[in-house]
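Of the protein chains in this complex, one is absent; all others appear in place.
Entry: chain A
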Amino acid sequence: MCDTPHTKAWFMSEMQKSLAGLPSEYIREVLSDFEEHFDAGILNGESEDEICVRLGDPKIIGEQLRQEAVQSGADVTEPSETPPLTAQPRPSTPPLISGQTPRQGPPPFTNQGPPPPPPPIRTASSANGSRSGGCLRQLVMFCVLAFFNLVVVLGPWIGVAAVLFSMWFVAIALILSGILCIAAGIIAPMMVFDWITLYTPLSYFNAIMAGIALISGGILLFYAITLLNKGFYKLTARYLHWNCKAMG
């Protein structure tokens, strides 16, 4: 760190970097606090470098600010590497004295959250819905959905899936027959059999053209099936997902 000049600009830039992902309003406030600090320090006759040294490492300060932001329930878009949940107890006050029972009013170190084990984030502790009513509702939904799926959805789904599956073979067949046609068109004139003479040269040309058409048809069908399959897959997935969500 000795090579980078410790200027106010450097400090503010480092601070901003270490706060990346936090709400912009929060960042703005924090930076403005430090701006004020620098201004007051300079007015007091200190140099930017001295102020930087006394303030300390902006990365560390930024990390503490980030933890504070998360614990105060700010909407953090970028997760910090040390989630307050599993980190040590909040970076500020560990109980100075253990085992001291509070005498009156709010017990001293508890407004920061329950004493160790580390307090859960307020935002993270919102569990899903109520307990007993939810279970019964889930069971009912499951039965209804299962019935509906079996009777109404499954049959047609199998039908569509079968059709899509068979299309693969149709595409393969098209391409194979196309190849055979071309082969026939090319090879046949070279062979001398009695029955070949029935065919005019145009037939061979036709055969080759027909072959090309078949192959292209096959390839197009192949491509179409790929798309259809993907769509069908996605539809199925979304339907299943909807099922899960409906059950809660």
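Rule of thumb we're sticking to: a residue touches a chain if its C-beta (ideal position, glycine included) is under 8 Å from a C-beta of that chain, and two chains touch if they have at least 3 such contacts; residues count from 1.
We adopt the following convention: contacts and distances are computed from a predicted model.
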Name the chain not shown, per its UniProt record: "PadR family transcriptional regulator", "ATP synthase subunit a", "ABC transporter ATP-binding protein" or "CD1871A family CXXC motif-containing protein"?
"PadR family transcriptional regulator"
Out of A:M12, A:L55, A:L228 or A:M247, which is the one that touches the chain we can't see?
A:L55
Per the touch definition above, residue among A:V30, A:I182 or A:L214 touching the missing chain:
A:V30
Considering the whole complex, which of A:S13, A:S47, A:S72 or A:S166 touches the chain not shown?
A:S72
Can you name the residues of chain A that touch the chain not displayed here?
30, 32-34, 36-37, 39-41, 43-44, 54-58, 60-61, 64-65, 67-68, 71-72, 91-97, 100, 102, 105-108, 111-112
